[in-house]
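Below you will find the structure I want to go over with you.
Every protein chain except one is present and positioned as in the full complex.
Labels A and B are assigned to the chains in the order they are written; within every chain, residues are numbered from 1.
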Amino acid sequence: MSKENVKVQVRHLTKKFGDLLVLNDVSFEVKKGQFLCVVGPTGCGKTTFLNCITKLYEPTSGEILLDGEPVDLRKHNVSYIFQEYSAMSWLTVEQNIAFGLNIKHFPKEEVKARVDEVIAMVGLEKFRNYYPNQLSASMLQRVVIARAFATKPDLLLMDEPYGQLDIELRFKLEDELIGLWEQLGTTIIFITHNIEEAVYISEDILVLTNKPTTIKTMINNSLPRPRNVTSRSFIDLREQVTELIKWW
Amino acid sequence: MKNKAKQKQIAIKILATIFSFLIFGLLWEMLVRFSDVGRVMPGPLETLQSFFEHFTEKYSAYTLPEHVWRSLRRVLTGYFFAAIAAIALGILMASYKTIDAIVSPLFNMVRPIPPVAWIPLAILWFGINDGSKYFLIFWASFLSMVQNVYAGTKSADPKLIGAAKMLGANDGHIFLTIVLPSAVPYIFSGLQLGINSAWAMAIGSEMIRSTDGVGWLIIRGMDNNNLLQELVGILAVGIVGFALASVLRGVEAKLCRWNKRGT
Partner (left out) sequence: MSMEQERDLTKRQMIVCDHVSKTFYTKNTETKVIADLNITANENEFLVLFGPGQCGKTTALNVMAGLETATSGTVTVGNEIVTKPGPERGFVYQTTALFPWYTVMKNVEYGPRARGMSKKERRKKAQYYIDLVGLGGFENSFPNQLSGGMQQRVGIARAYCNEPAVLFMDEPFGHLDAQTRYLMQEEIIRIWEKERRTVVFVTNNIEEAVYLADRVIVLTNCPTRVKKEFIIDLPRPRNYTDDKFLNLRAEIQDVVDKTL
């Protein structure tokens, strides 16, 4: 992996809460434009891991580098998408998507151009003047995703964004996400419980152990797209990952 | 380990409380010492001293605790009956559409009228002594409680009512086991509002005409240009109000354990 190709470097990341060791010496790298899924058993330190990247927690030791520098949220453009639809209820779809761009003081024309671009990509043109309470759950999640992509983030962190969605919608939105990623080349770290989802969307799968969390293995997922969830090769990979983390 | 962290948090809280009182006292002291106000207004230490002295010394016929008790007795009596009436009416209105339809228009019209506006009429109806005070305290706290009880009774989740029906519960059982528990947190915030209104009305009505109570203490202090007496009265009002609210919060925490997250 050549130096300029590395987007994120996690080096010996360790996090303790008092005597409780949650993350134990986690190290890995993410390439520019890579789509990485992180899976692990329920209750492993996935969320703590995420909170370390977003600086909600200070790591006990180790570091996280973005483009070779320690993560600084004022300098680096990191976007997050969580399970809860965090659309602002007092803003329209359009204003919601423009929100992040306005905060970063983009020029007016640029904001408009980018909003138009992503709004079209997620198919919400007709709803640009709607308020969140007039939208369905899937449309809301699209708004949130569009808002995240609009800022063209250096790194997009997704924490189980489709966990509460209906399974059909989930597949649909996953397809959309893959489309957006292919077009925009964003670097994505996607955290999920759902192994089927991980195998469906990822380029690489980082498998974590139970607490204290370390890296079990990194699996390259080279299944051709579009992927078929009932094909043998898909099921075999899914089974392989499941065996690595099965606790139930 | 967790206990230690918790102890530390409690210690910080206590220190912060002491600190904020010290700062307040210091500002007060400075105001008295370095401005013209000091010529008429006593400082914090003088006030505290007088406060404790009057645990045994009398203002007119009673000591300070006796005055407080007299106010408190009025509050608790009026408030007690108001709480019963408000809970009963709130539940009835929320449960029966007919009662709601009859009572609501009248209630909604009376509610915005500040309770103090009824003072002259209350005196006419119940006499200038304790009768009118009991009524005014009752009325003020009643008005601020009914709405919450009503909203609480209406707040029961239809899904839970459905679940209870599926398990074979009849209407009476559903009321006792689903509707009432759902209403409890609302009722408590109503009770909290009510006790504040009751206490405020007690002080207010004692200022109009009485021979005892904390309200009387304050107004008499003003009449006699005795600022020290006024300040002692105000301090007593603050302490008792705080204590009443804390007692209610404690009872609520005990009764609504289920409403808190985890333990």
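A few remarks follow.
As a working rule, a residue touches a chain if its C-beta (ideal position, glycine included) is under 8 Å from a C-beta of that chain, and two chains touch if they have at least 3 such contacts.
Since the structure is predicted, the reported quantities are computational estimates derived from the model, not experimental observations.
Taking the complete complex into account, B:Lys165 is the one of B:Arg73, B:Lys165 or B:Arg209 that touches the chain left out.
Of the listed positions A:Asn5, A:Thr42 or A:Gln183, the one in contact with the omitted chain in the full complex is A:Thr42.
Looking at chain B, the residues touching the absent chain are 157, 159-160, 162-170, 173, 177-178, 181, 184, 256-263.
By the touch criterion stated above, the residues of chain A touching the omitted chain are 41-42, 160, 163-164, 166-169, 192-197, 230, 232, 235-236, 238-239, 245, 247-248.
Note that only the chains that are shown with their structure count from here on.
Centre to centre, using the average C-alpha position, chain A and chain B are separated by 50 Å.
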